[in-house]
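One structure follows; several queries about it will come next.
Just one protein chain is left out here, and the rest sit where they should.
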Amino acid sequence: MKFSFKNDYSEGCHPHILQALMSSNLDQQAGYGEDQYSLEAKELIKQKIKKSDSEIYFVSGGTQANLIVISSILRPYQCAVSAGTGHILNNETGAIEATGHKVLSINKEDGKLAPDDIIPVLESHSNIPHQVMPKLVYISNSTELGTIYTLKELEDLSKFCKEYDLYLFMDGARLGHGLTAETSDLTLEKVAELTDIFYLGGTKNGALIGEAIIINNKELQQDFAFNIKQKGALLAKGRLLGIQFLELMKNDLYFELARHANQQAMKMKKAMQERGVAFLSDTYTNQIFPILNNHLIEKLFDKFEFYVWKKIDEDFSAIRLITSWNTGDKPINEFIEIINNEL
Amino acid sequence: MKFSFKNDYSEGCHPHILQALMSSNLDQQAGYGEDQYSLEAKELIKQKIKKSDSEIYFVSGGTQANLIVISSILRPYQCAVSAGTGHILNNETGAIEATGHKVLSINKEDGKLAPDDIIPVLESHSNIPHQVMPKLVYISNSTELGTIYTLKELEDLSKFCKEYDLYLFMDGARLGHGLTAETSDLTLEKVAELTDIFYLGGTKNGALIGEAIIINNKELQQDFAFNIKQKGALLAKGRLLGIQFLELMKNDLYFELARHANQQAMKMKKAMQERGVAFLSDTYTNQIFPILNNHLIEKLFDKFEFYVWKKIDEDFSAIRLITSWNTGDKPINEFIEIINNEL
Amino acid sequence: MKFSFKNDYSEGCHPHILQALMSSNLDQQAGYGEDQYSLEAKELIKQKIKKSDSEIYFVSGGTQANLIVISSILRPYQCAVSAGTGHILNNETGAIEATGHKVLSINKEDGKLAPDDIIPVLESHSNIPHQVMPKLVYISNSTELGTIYTLKELEDLSKFCKEYDLYLFMDGARLGHGLTAETSDLTLEKVAELTDIFYLGGTKNGALIGEAIIINNKELQQDFAFNIKQKGALLAKGRLLGIQFLELMKNDLYFELARHANQQAMKMKKAMQERGVAFLSDTYTNQIFPILNNHLIEKLFDKFEFYVWKKIDEDFSAIRLITSWNTGDKPINEFIEIINNEL
Partner (left out) sequence: MKFSFKNDYSEGCHPHILQALMSSNLDQQAGYGEDQYSLEAKELIKQKIKKSDSEIYFVSGGTQANLIVISSILRPYQCAVSAGTGHILNNETGAIEATGHKVLSINKEDGKLAPDDIIPVLESHSNIPHQVMPKLVYISNSTELGTIYTLKELEDLSKFCKEYDLYLFMDGARLGHGLTAETSDLTLEKVAELTDIFYLGGTKNGALIGEAIIINNKELQQDFAFNIKQKGALLAKGRLLGIQFLELMKNDLYFELARHANQQAMKMKKAMQERGVAFLSDTYTNQIFPILNNHLIEKLFDKFEFYVWKKIDEDFSAIRLITSWNTGDKPINEFIEIINNEL
């Protein structure tokens, strides 16, 4: 069995979660998210974000979170704006459009949006009422390319959105990784302050399933639960989600797991940098995109699973390596050894 | 803490499932339902239904299963037909309509549809193209009222649907309970033979989450996976669903759990019948609807949680009692004792 | 060629409209409803309804008006409430559901809704968030059965809707006929005062196409034009709609035409009443539903076209007769003659 660097959801969940599922298993609890674990987990998250008036809902996955959030916010003629690399644009089978909304794509090398990227989209969508109205800015942190937003970047974007009456929504499927990157100066508290709505991803950071949608803008809180139910996302045994987030939030396990994943990726990155390897993007999270010789890539495939991301030229390709909360030192060291031997 | 007869999803899951989650936890598995557990579970289900060419998909809950199945089958102008008690009509926040499709309601006391109920709906929807076209018959077994279909009833309905070019879809959120009722002469194999598509409910029968959608009609199998993804139902860690169904299917644990739930309900039913209690409907599954004096209901509320279902007159109301795979003898005996003391 | 009493849209349009199309034909005008005719027609309507701050949009037909209005108002989880006879329920191929919204049906013999009809629906939809939220009350005047609302009835309903935070929407496909019925004490001005939004039907009252959507509630006016465009209802040559409404509104031609249609129907009604004929509903508009012997119906079919509406018993059926702005005295007299000869 080859070790897989394909993604951060190859394993089950952190052992604390399994223990909590065990010990709580035969409790009778209210259904549909009214169980004590969900209530406690929500309180804990509110403390972490220091916003007692945010509202929190747990759903099972990222596409589900994205489609519920966006369709609940937009009026029929309004649309979302996303970097061209956005998950909602490429990897969700048209889930947003299936709820009736266009997603406008902005081409960005680094997967991040800034006010200057959005202004031209607003300008080219001013032929009322013949065009969709951009109303929601969708960003990911860390992005689909592993890059992250700085505090300053998020502040600028947040201010811009308020000025232009746009909602700012952050896809946080890998928010833990984004916030614990060594180069990040952003905090969970700041994310909650600067976005209208965001989610905290569990699936890619040690949970079995689960994303916590956090609604900061009170206007967007109204009747939100109806959307969860209508889209088939309200679990009868909501306890499954509550228990997981409760464990992840306790003692900041969530951040510890993400930091670990990042560190394991950085070890590989450092080893490759020392051998002169270039990278497709300069990332500090658990996704790295080294550009390697095809022979070396073949050699790596003997021991590991991963995706070839992009052909660079006849001889070189960028690959994607993802580490997880559970990636131990053994595969990392084996990987580095091959690099050191071959380069 | 009062014991709850409110529903069959108050507890966690069967211990076998937790053990399997434990022992498999650190395996690396492919995502999105391509893990070995999901593959094995699907094989096992195909063996049970004796249909090797059915296709199977696991999703997390019943509303999700219903909306994915119905929206994947119908063309925009086609609609579903359901008994007035149907879950899709009353308890899913318009999930089906949100995918663009009307659900026509047929008023039935017992929650079951027969050909004679459907014919008038077809006749009154013949003003082409000014009316929706009925195309899918939605039934539940056991129904939302705890009643069940006999083999003969399902055969008649299946034959009728074929004649009238309608698809037959069975909501099996409580299919285990339906099939293991002492009065049932229907089998899982027959359900697969007689329906175009159905699902096998896990959530209400010992799983944490999970419904297995089983597509028997090959025409409906094409591209089905896209719908799962688009509606946000494709779990990254599909293993969570696969492991659960694998455990439930092994040694027919699934049926054993459902039979247990039914038997516990039948004990209460029998005790009440012996004291002359009438019931709203004559059920043999894990849902019973005794009609009790309001004073007695108040007394029961001291010890138990349950729903008052329907006011009968000034003095009497029907209540709903639901038992689960995990309902032990203690609460049952306590309930019976109160009945015996008070009636 | 037999004369048709099948509907009120068998003929073309009032000659004034054709003359206006002629005389304006080669003017160059702005597109998409910004032409001078549309602007003038809107002003004239605002004067008639005495509400200068209402907003008006012209669309081509009733189903289009209904689906645009309802989908523009409701949030995804909200639904409309309609009498069981409502056009949106039975005769629009699920157009409302296709925009994502359920329509709840209330069974009413006379096709009219009163607060007492709606309260039980609100009460039975209180299981938040598991059920759709009723938010819009859809009524027709005259109704699909030819009946009309009195001022008192509309006042009561309007007050009720405000109390319960519901929007009141009147389908006015036959509003002219409703308001000019001899028994009506309602005025166009009152309709505008008491509804949040309504439309004034042209198609069934002398126009080629055209319904004027009139938005009285300012909250519902925002961005409405986007919905018109998105649903394919914004005509490039909006002048076609503007010219027609301008002609219909001038000198109250609209009401004159509707009154004429009503009067022609009333002549037939009176003749039949004098011969002891019973009616399915007691109407004073251009739709009447006499209950006639099947032999007489056959005889009438020799000379006229109309719909048999409902079988009453072995010997009798109700038929539907509709008159239009253009129904002359000749067919009316011929009809009456047959009645007088046969009864």
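Order of writing sets the labels: A, B and C. Residues in every chain begin at 1.
Basically, a residue touches a chain if its C-beta (ideal position, glycine included) is under 8 Å from a C-beta of that chain, and two chains touch if they have at least 3 such contacts.
Just so it is clear, the structure is predicted and the values come from calculations on it, not from any experiment.
The hidden chain makes contact, of the residues C:Ser38, C:Ser60, C:Ser105 or C:Asn262, with C:Ser60.
Contact with the omitted chain, checked across B:Ser158, B:Ser184 or B:Asn227, is made by B:Asn227.
Touch with the chain omitted from the figure is made, among C:Ile56, C:Leu208 or C:Leu257, by C:Leu208.
Shown as candidates are B:Lys2, B:His130, B:Arg275 or B:Lys303; the residue that touches the absent chain is B:His130.
Taking the whole complex into account, subunit A touches the unshown chain at residues 76-77, 79, 90-94, 97-103, 105, 127, 129-132. Take subunit C: the residues that touch the chain left off the picture are 1, 3-4, 6-7, 9-13, 15, 18, 21-22, 24-31, 59-68, 92-95, 98, 203-204, 208-209, 226, 229-237, 239-240, 326. Against the chain not displayed here, subunit B makes contact via residues 32, 71-72, 75-77, 99-100, 128-130, 133, 223, 225-230, 234.
Heads up, the rule we're going with is that only the chains that are shown with their structure count from here on.
Distance from the subunit A centre to the subunit C centre is 51 Å, each centre being the mean of its Cα atoms. Centre to centre, using the average C-alpha position, subunit A and subunit B are separated by 34 Å.
Among all residues of subunit A, those that touch two or more other chains are 226, 229-230, 234.
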